[in-house]
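A single protein chain has been omitted; all remaining protein chains appear in their positions.
Chain naming follows the written order as A and B, and within any one chain the residues start at number 1.
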Amino acid sequence: MKTITVTVNGTDYEESVPERMLLVDFLREKLALTGTHVGCTYEGVCGACTVHLDGEAVKSCLMLAVQADGHAVTTVEGLAGADGLTPLQRAFSNHHGLQCGFCTPGILMNMSDFLARHPDPSDEEIREGLVGNLCRCTGYVHIVRAVREAAREMREGASGVSA
Amino acid sequence: MFPSPIEDYLRPSTVAEALAALERYEEGEAVFLAGGQSAMQAIKSRMLRPRCIVDLQDLGELRGITRAGEGLRIGALTRYVEIANDPSLDGALAALRDAASHVGDRQVRNRGTIGGSVCWNYVASCMPAVVLALGGTLALAGADGSSREVAADDFFLGPLETARREDEILLDVRWSRLAAQSGSAYRKWGLVRDALPVVGVCVLVTLNGDGNCAAARVALSGLAGGCQRAPAGEAALTGTAGDAASIAAAMDAIADSVETHSDQSADADYRRQLIRSLGAAVTRTAFERARAA
Partner (left out) sequence: MSSVENSADWLGARLARKEDLRLVTGQGRYLADIVLPGMLHAVFVRSEYAHARITGIDTSEARAMAGVVAVYTGEEMKAHVKSMPQPVVTPNLPARYPTFWPLAVDKVKFHGEPVALVIARDKYVAVDAAECVYVDYEELPVVLDPEQALGEGSPLVHEEDGSNEIFAMTLTGGETPEEQAANAAAVEEIFQRADVVVSQRFRCHRTGITPMEPRGVLCDWNDSDGLTAWITTQRPHIDRLALSDLLDIPAEQVRVVAPRDQGGGFGVKAPFYRENLAIAHAARTLKRPVRWVESRYESLMNVGQERDQINDLEIAASKEGKLLALRNRGVADNGVGTTGVYWGFVMPFLGAVELPNAYTWERGDVQLRVATTNKAPLTPSRAFGHFPTRFALERGIDMIAHRLGMEPAELRRRNLVPTLPYTSVTGEYYDSGDFVKVWDNLMERVDLPAFRAEQAQARAEGRYLGIGFGCGVELSGVASELLVPMENQPGYGAASVRLDPRGKVLVFGGDAPGGQGHETTTAQVVAALFGIRPSDVVVTTGDTGTTPFGSGSIGARAGSYFVSAVAKACAELKDKITRILAHDLQLEASVQHFEFVNGEIVYLGDDSKRKPFTEVVERIIMFPINLPEGEVGGLEHTAFFEAAKPMICFNADCCIVEVDADSGNFSIRRWVTSEDVGTLINPNIVDGQMHGAIVQGLSNAMFEEFVYDEQGQQMSADFEHYKLATAADVPDIEVTYAPTPCPHTPLGTRGIGEGRPSSVPGALTNAVCDALSPFGIEITELPLRPGTLWKLLREARG
């Protein structure tokens, strides 16, 4: 066992974990943050477990919890602030960007990182950005629309133009 | 699946500490973890069953791209995202960006490292073939304080095999002198976007004063034998002006000379066809980049 200190969604946690525990299990089972999902066995392809590690989208199933010692993790539970849903979360609902919702947390985490770096993406860029997240329900059409509309809203919000 | 039991997790802050950590275990029992995007797959599937993980994340000295004189070093822990986003990697090194910007996906590129990839040397990976084609040199440090440089040609020994000894750590991939008038390019094909390469082709050409190819290096990924040079194509490109006919002839020469295999992603014939079509496209790009360099 190792004792690790991790900041998750702004809260500091000191927890004792087995060395082999995956970060995704630490989040889901130790911290009961079950919004982060598991969709692969070992391959780390589906992206449902995507979280932010120090602000960057990474797959929490391809990391050990001990590797996150000293770092900050944000999960889908940490996206919305006191002022409510983020524009991205709102857009996913408004544009029906989710059906079963299983892949959604990972997509929101990846796309929130993506939009921070690509504020005005083309649809092609959004689709490329989504390669690390498999969705089985939506055919991606409404996901792309939701990301595009969230980007627009965020740009207009940033420039003070009202939506 | 979950990793088999791990007894110890170490996070050294210097190369020396990292190497010392290994010494406490029998060969193979302690594993270096860089970005972990391949190694964690192997650990979770229990193909690797390390007793100890030596996490290299704190070795800041191994991170980043530095230019020194005519040369350049890419620290072993430099991530794909950093390589993909470095515009100074152009001309002779542009293939590094071609490859890094399409490895896996955004999440993988945010963690995966060039050093992890070349030391793992998986057959269906991009970086080993790129480093091989670009003629990089791999700088290794040993536990006894020794250090050595190994040319890429001598480093990649076959699938999952490299010249790195268990008690060595890769410091960086370096080029002491970047050839002028050179251009490189890399492309791969997989069933879906940015998938592991079923075939990948990397080409580096150096032009002489007339704009003809003075030297070429070609390397392939995705073949059963692991990343490999394609000497038949290199010879065929040398001396040409990079016109369509000579490129096609060179790619035919490669396709006819390498051994390709059949699996669920592609049969042997189609792999040869991919070598021709991807090879022609990247060779054209490499020539264009060389002319612009």
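One rule holds for everything that comes next: a residue touches a chain if its C-beta (ideal position, glycine included) is under 8 Å from a C-beta of that chain, and two chains touch if they have at least 3 such contacts.
For clarity, every value in this text was computed on a predicted model and none was experimentally measured.
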Residue touching the undisplayed chain, where the options are B:98, B:194, B:234 or B:252: B:194
Of A:46, A:73 or A:154, the residue in touch with the unshown chain: A:46
Touching residues on chain B - with respect to the absent chain: 1-5, 46, 191-196, 264, 266-267, 269-270, 273, 277
Touching residues (missing chain, whole complex) on chain A: 18, 20-21, 28, 33-43, 45-46, 48, 75-77, 79-80, 85, 89, 92-96, 98-105, 108, 123-124, 126-128, 130-131, 133-144
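Quick note on the criterion: only the chains that are shown with their structure count from here on.
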Contact set on chain B toward chain A in their complex: 1-9, 11, 33, 36-37, 40-41, 44-45, 53, 55, 57, 81, 104-108, 110-111, 193-194
Residue numbers on chain A that touch chain B, as the complex places them: 2, 18-20, 22, 25, 41-44, 47, 50, 53, 56-59, 61-64, 66-67, 69, 110, 113-114, 128-129, 131-133
